[in-house]
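Note that one protein chain of the assembly has been removed; the remaining protein chains are unaltered in position.
We call the chains A, B and C, going by the order they appear; numbering starts again at 1 in every chain.
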């Protein structure tokens, strides 16, 4: 049982402070220099209902929610009963002894009773219950009290009059644990002595929104939808501070058309939604593609189909992003794979949109969106923003908005530019932008628009953060994937590698255009490629299978789909087991051959 | 130059009766026992603008608009100038000599002047100009006058007072031609002596609408859009006569939701639209899939992307039909390949929808929709309609709307049925239909819904009109395709076969689920598969390539995409040339090997 | 309207699915009033269908022992229109929230009204997006600070009653979830009205925008003198600050399905496919 890698779960009725305890505790841990990664479930009910808050805390980067629960924190009997079955043998139970009666001796669990209610009542401050528990947790798991106090000040400082009482509650819990839990617990945390490294703590949606701001986004138009809403809420507060604006549109169709209009008028513009909203935006996606208007569309995927399970995760919208649109409507598709990556991929997304004058879909998901992760400081100095190429309008009246060029990209004029008049035209058009239906022109324009994909594919090889590749170069077994399953894959691989298996992995961050060069190089010499995905059909696996079928079949490389469609993210063990299974299969085959 | 295979073109300003002349003339030909196939272009202008009406007429089934123009009919100089370049050497020009001065001696063209204006003026009936020209055509090309008179009565009979004058005009032209064109022309028609076989003459959209009626459709909800509007217009007139109703909805989203509501209430229901409209229906498509509500959605494809070219054709919506939807939303896709087939595929579509409780997308296109074709009488006695399986509600209160079954299909209850209360639920649900988000239930329901595809794939092998297969069984070269390119492929093959090439062809009419059995059998032993398609990416070709990659690569079968994206249908010669090219390539290779 | 000799009891109209609503939510009151109306009207659950969109209020159908359709956001009216047209014997409801009705679904309302589809549309207006946790809706007041409007809203709220009157709806009324008896009566009148019945129900969201006190203050019974056949008078009342409770307007033009029936008769409801095909014989 490793010190400094701990999965802690708090479960109970929503509204009981489960999430507060969790969110504050992980921030104290992060503030003390540890790495954190949270996972939570949402109740079906609006108020109340059962929630689970889970956090993995370690001194090494945390890449997934883990496989086992080491610690259960229970505030009431129901919270204990519901989760105790998942606590690993020998795990710890920290509980409010006023309310909870744990089963003694069960599975060798170690019991840590804290009379939370009593302690809170003793200072006549029942609202301090959560902080009493946090204080006990801080002490028991070995986090520094001063960091905890600072974090409480930061998070709860705005309630000035309550601050002394809040701090007192924290200390009560801390002291209680100090007095009563004198044995060092089997699992505990040891913050790095040098203190907190520089770094950031935030959710996936926050990172996305920050990435948008960093990429120069100034107009956001959107319609609320779980789990994308807080991107809008974040930007509603921040965009005005950088001279931008958020419009809460009447629906998703309005939202995407507003963003397209804003982009036409010269602003970097975006929208964010989830699958049902993206479904409604398909007509306008085609419009952006046809009129060659840059625009970024975030899809925070959730489990479907249809309204489905708004608070559960999925990677089921890949086909929708890649293929939806009437006739040939080129677009780009980008998929961030971690909280940190959300930031960088938004920069890629805006750069792709602006440079190639195309709609770009960014696929995040419900597990990534609300997850709190520590990440290294963003390398702002390394961000390079590409502007859309503006027309040189020295010679007026000859401006051709849709000039046919070798790259497919035509210099753009935006309203306000002298002599750049033209109509952004959703009908097929000639180079000037006037409607034109001749077979020749249609063919030429279809090819021009499509050409931008190939241009981008080539130019992208020089961009940062286009693929992530790691593992054993010479491994027979490889893993490919996309989006938020990267973390679990990294962990599963680390475990397998530690046990002597050789594995390599590649995650493209840009899925359209596919970085063929890197992928072809990567799959060469493999025997099997495992593709874990949170959807039923194996959408990405099918795409890889098709795109590289020649190499795969010629070289006898097997594509092994690992599909999960339960509304939940991968656990590392699921991927680890697949690695082992495939490895055994390969050995058996090798023997037979 | 074969007798009884003639391509005739009439071009000029819209409003000059071009289309009237053409439509009446082809109907006279059909009425006389010949086979016809028309093609027309539409002007960008609402009124006026240039139109082309073209008809191919033969005593054998006509499968495409042909490759060359044999006869040009010109009502004015512009009509002559614009089209004369496309008339084949030695072709005939029939023209209004009052208006048109053809270039004498050009390309060996034979000139047939008719003083149309003068003749019409002679009976003081300028509105009769079109019929004068038709009369001359009837005589010149050898059609029986009595049939022509009957057709004029049928088509123009409702203008009672004008009928005598109209018939007089027809005769004037006929007599003029009889007197002046005494040499038999190089191209002419010879109606079968036994007279007209039984058969039908109609457009693709009419056949679609008739198919819907035959399939028991009773509710149509739609929003006007070129080139699908006349399906609605046809049904608006006819559905009330069978106790049904048409609702012109406020938009496509309303239309599809109305159809879903109607189907939920027990009616067979449909909508029809074109690509932009289908794009708007994607969210509701997912709803139908999730709630397992039967519904038929026709997409008369037109050239895009976005608004694109509403009056030009394309097969660009295949990906949209197959893949659009948030998360995994199973649906079926059907594609008719001729006017006649439009009728039968609508029956397949409704049967698929009702039997498997799924949305079905029918892909027609702009070249098929307005095309007039002769077809054999519909075999009404062979039509079998499958009803949705209704629940046996003997035991009340235990009804499970989404009962998990082996086939994936759950018996349905519709409002009005005693004790079948349930909610058709767009959220993930349990068997009763109540919202349920457990991982187990989600997985089970995802699999249940998906399972219907596999059930259908198996059961479909016994259905009629699922694939069309013809040609040389042992051919090394095969052609696969879908939708309206079947006719040109048939002709191209016939020509190639006549020249000694061996070719086989298969067109699936149901594209999802793909009839794997038939296709696997078909591709076996081929060397190359040509896939002609009216889109840029080769959407169907990519699908075939992927789905059968193992066989294709293992057996070294090459997929040769033939993509056209010019807004126009295939000409047989384009496919013929590809056959020849591939045949030569294979020969060269065989020599090298 | 198909009715029973004996009414089904309110408790039997209630399904065994427990509402997910927060304690105190106005929607409980609306549900109870609706159930009471169903019972009072002696409706037959086999012939009742309830269509809804997405929102807290959109969960309605699952709680009623009748046929239901929980569709996508904003499309309750097209669903209901399809249901009623396919089977005019059914008593059809559409239900939903202010966002569902006036924001994403706002484009369908004028058309359901002008078609005069015989559907009773109950909009639970809480002036907020409840289900998505508190964003401003089209009826939210100016200056409302929420996460999505951190500097306060500035868009003028819509006036649903005035809007729907301007669409020419044939039955327009307003109720309040805290007045269950009156609300039950309104719903009953709505169902009895042959044609499109629009009922805006003030139904507070205790969790994200508790308007109980405000609604109590701002609502008042419909002036007794009001003549519901007078559209201008109705409009005048609709534009006042006071939110009157009761029937603003009612007229009696034929509903959509009656037009359809007339039209079927006019067309002669007896065509056979064979006969239709004759027209295309060559």
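Note that a residue touches a chain if its C-beta (ideal position, glycine included) is under 8 Å from a C-beta of that chain, and two chains touch if they have at least 3 such contacts.
All values reported here derive from a predicted model rather than from experimental measurement.
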{"item": "Chains on display which the left-out chain touches in the complete complex", "value": "A, B, C"}
{"item": "Residue of A:287, A:475 or A:530 in touch with the missing chain, whole complex considered", "value": "A:287"}
{"item": "Per the touch definition above, residue among B:51, B:93 or B:232 touching the missing chain", "value": "B:232"}
{"item": "Residue in contact with the excluded chain [from A:265, A:517 or A:590]", "value": "A:265"}
{"item": "Contact set of subunit C toward the excluded chain (per top definition)", "value": "102-108, 110-111, 114-116, 138, 151, 154-159, 162-163, 165-168, 231-232, 235-236, 239, 253, 256, 259, 263, 266-267"}
{"item": "Those residues of subunit A which, in the complete complex, touch the missing chain", "value": "27, 30-31, 196, 198-202, 206, 210, 213-214, 218-219, 221, 237-238, 240-245, 247, 249-251, 253-255, 257-267, 269, 283-284, 286-287, 291, 374, 377-378, 380, 414-427, 433-435"}
{"item": "For subunit B, residues in touch with the removed chain", "value": "44-49, 223-226, 229-230, 232-233, 236-237, 240, 246, 248, 250-252, 276, 306-307"}
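Definition applied: only the chains that are shown with their structure count from here on.
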{"item": "Inter-chain centre distance, subunit A versus subunit B - centres from mean C-alpha coordinates, in Å", "value": "45"}
{"item": "Where subunit B touches two or more other chains, by residue", "value": "253, 283, 286-287, 291, 426-427, 435"}
{"item": "Touching two or more other chains - residue numbers and ranges from subunit C", "value": "54, 70, 72"}
